[in-house]
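Below is one structure, written out as structure tokens, with a few remarks after it.
Missing here is one protein chain; the remaining ones are kept as they sit in the complex.
Chain IDs A and B follow the sequence of writing; residue 1 opens each chain.
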Amino acid sequence: MTIKSSVTSTAFSRRGFLGFAAAAASAPLLAACGGGSASQSGGGSGVIKFWDMPWATPAYNDAAKKIAEGYAPASGNLKASYQTIQWNNFYQTFSSAIASKTGPAVSTGGGFQAFQFAQQGQIAYADKVVDDLKKNGMYDDFLPGVLDPFKSDKGYVAVPWQLDMRVFWYRKSLFEKAGVALPTDWPTLLEAGKALKKVGAFGFTTGSGAGNNYGNHSMIMMMVNNGGGVFTKDGELDVMNDRNVEAIEFILELVSNGIVDPAAVSYTTDNMSAQWKDKKAGFGLFQVNVPQRVGDTSGDLLVADPITGPHGDKATIVFPNNIMMYTNTPSQASSEAFLVAYLGQLKELWRQKLMSALPVFKSITELPEFASDPNNVKIVNDWQPIAKTFASQGNTLNANLAVLDGGQALNQFTQTILTGKTDAKSALQTFQSGLQSVLKK
Amino acid sequence: MSAVVHAHPQSGPVLGVTGKPNRALSDAGLRGRWWRFALILAITAVVLVPIMVTVVLAVTPGPTSTATGFTLENFGSVFSETLASTWLQNSLITTLSTVTVAVAVAAPAGYVLSRGRSKAVSGYSLLLFVMQSLPIITSVVPLFILFAGMGLVDNLMGLTIIYVGSTMTVATWMMAAYFDSIPISLEEASWIDGCSVFGSFTKVVLRNSLPGVLSTAIFAFLLAWNDYLVAIVFLRSTEIFTLPMGVQSFFQQNQTDWTSVMALAVVMMLPPIIVFAALNKYFSVGGIGGSLAGR
Partner (left out) sequence: MALTTAQTGLSRARRGVAPGGSGKPANRKSKLSSQTRKTFFWLLLPSVVLLVLIHGYPLVYAGVQATHDGSLLDTGEFVGLENFANVLSSEAFWKAARFTLLFTIVGVFGSWLLGLGLALLLRTKIPAGGLFKVLLLLPWVVPVVVSSTAWNWLVGTPDSLIPSIFRNLGLGTPLFLADPTLAAITVMVFKVWISFPFMMMMTSAALASVDTTVYEAASMDGASRWQQFSQLTLPLIARSTYISWILMTIFCVNDFPTIYLLTGGGPVDATTSLVVLAYRTVFQDFQTGPGVAIAFLMTITLVVVSVILYRQIRKSSVE
């Protein structure tokens, strides 16, 4: 019992621990109240930190890095540094960096990230950048309607730089094999699906497995294609409208007819790409540059025509990816100067064919390297003009859309529909109450 | 009595399947042996299917390759086109530092837990468990904020500290369990010879704890080697990625090039396999479980 008694009589460990605990307890409050020191500001050693995402292959990031680091500022302005941030857990990465004042001064990122951080007072508004773009003529080069979604009552939260479009693709040889015409509206979509099924292919390719949002996008796209959507013009939640019910009933019909792959509910983006590559996918919603992505550039994979809804509506959805600036910068003027210069260099990325999204500038869509691909031209001419954002009927974006895009409510809704064991109204009802509980008023 | 039995385990039959150990094998025993061999071969084959998939893809010619059949060129391209060798080096540095420091922290603490059987000490032993039960996903953000203040983010040292912290709790338990199996009479003898408590800990106890230290080290090794949830928030620069981060980022950007992805995955599997193969014999003589069993 020697040692036992020797320790019982000491309180060192416990008291010591409590002291530590008390010290630690005060720390999160300080950190959370934004009590960081100025010495750790975003630029660190007087550089504009630019954070970018892996938007495409590593060659993309190499090229973007070259642009950012090759930027030669006018006198008095700071140079820029380039950093790639992984998509996995990116919200965690940005949040923790911003909270600790080690975040970027300028960044790309999630489609609605700028609105989320603006809500928390971390975004530097881009009105001055927009003014500069007006002066140098680039403002007039924007494709129609791409800048408007970023205008909030406090100013522009970000500036768009690429459009992540959702468009229908098809495999020509499968349609020939099935002996059916390309769909132009919903009834012909159903018909084509049935015909494709007979040749062992699927007429509405999608997926909502781990980390795959294309299924979610298919749902919203069909709602929007029918003149519906999740929000009204004024940004009010409006899930249960008749157009949505009709759209979801149609998707359920596709599911029950076996036109949607029964395993689609668990498909990752890789599984989806494989379906396209392996000639299992005849028709379906996907991104720009599908042939390159799935690895079949034989010319058999083509962009389809937009489809008309039962009430004559024609629409798809688009995610305008954007570049935002943060309040935590060594020099706001330098952030702005860098952003304007960077936007001016974007064409290089399309010229080198590194992007799998549409450019936001007309002049880039006219580059021979871009326009030589008929799929691209078709998307710019036929799809971009009818594209709406996740705000559906509304014009501006907001932070709530981040909750809609990546959140659990939409994902569960999509998976419920894709498994087909439900009716449209009750699924939409659950979706609506799920959204209500997480949306900030 | 003493517990020396546990520090020096002997081998022998458990289910009594081979009867008395020293008797020559009968025909039945021999047949049983081959039956068991067949059984374990079958189980191993089934269990290893997912791993064989990985390996087979890694040696399959890639989409742009002209080679046919078996090829090692994916490994070549992974090392020449990515920072794989840097990532490998970073992972080794982080993992080995974690292992060293974790053992250096856990061994003394485990000794106190083992020898100081008081309420406070066993309370601390339980506290170790309680504290580590919070899932890492909720800890990462506060830890990042804390470490950013100390300039320890995007930095292998910061990562190592977190790995040490997260292995330390279980490691301390494992060490304590092993020390329990070392008879206190050994220390008592050294105390009488004039050794201090610390002296007898290092010179007598630690010296006799190789299996315990090794199993703790293995545990720390695997945790640090395989983590990517912490790394993904703490590391930014590609040149200081650890391998899981590298594999992860490579996965995302090369989705159609499965063969290279799998080649990188195989590279990642090798070091732990080498470690296990090299240390295999220590496990049979009381690895993690043996040390815990002796507690």
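The criterion applied here is as follows: a residue touches a chain if its C-beta (ideal position, glycine included) is under 8 Å from a C-beta of that chain, and two chains touch if they have at least 3 such contacts.
Just so it is clear, the model here is predicted, and its values are computed rather than measured.
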In the whole complex, not just what's shown, which of B:T60, B:T172 or B:T238 touches the removed chain?
B:T172
Please pick, from B:A84, B:V99, B:L128 or B:V204, the residue that touches the omitted chain in the full complex.
B:L128
Identify the residues of chain A touching the omitted chain, counting contacts across the whole complex.
1-7, 9-10, 12-13, 16-17, 20-21, 24-25, 27-29, 32-34, 89, 91-92, 95-96, 98-99, 116-117, 120, 122, 208-212, 261-268, 270-271, 274-275, 278, 280, 402-403, 406-409, 411-412, 415-416, 418-419, 438
Using the touch rule from the top, list residues of chain B that touch the missing partner.
1-3, 5-6, 9-21, 33-34, 36-37, 39-41, 43-44, 47-51, 53-54, 104-106, 108-109, 111-112, 114-117, 124, 126-139, 141-143, 146, 161-162, 164-166, 168-170, 172-173, 177, 180-185, 191, 196-198, 201, 215, 222, 225-226, 228-229, 244, 247-248, 251, 261-262, 265, 268-269, 272-273, 276-277, 280-281, 283-295
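Going forward, only the chains that are shown with their structure count from here on.
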Dist(centroid_CA(chain A), centroid_CA(chain B)) in Å evaluates to 38
As the complex stands, chain B meets chain A at residues 63, 82, 112, 115-121, 123-124, 140-142, 144-146, 148-149, 153, 229, 232-233, 236-238, 245, 248-249, 252-256
In the complex, the residues of chain A that touch chain B are 3-8, 10-11, 13-14, 27-28, 31, 36, 40, 54, 56-58, 83-89, 92-93, 95-97, 99-102, 269-270, 273, 293-295
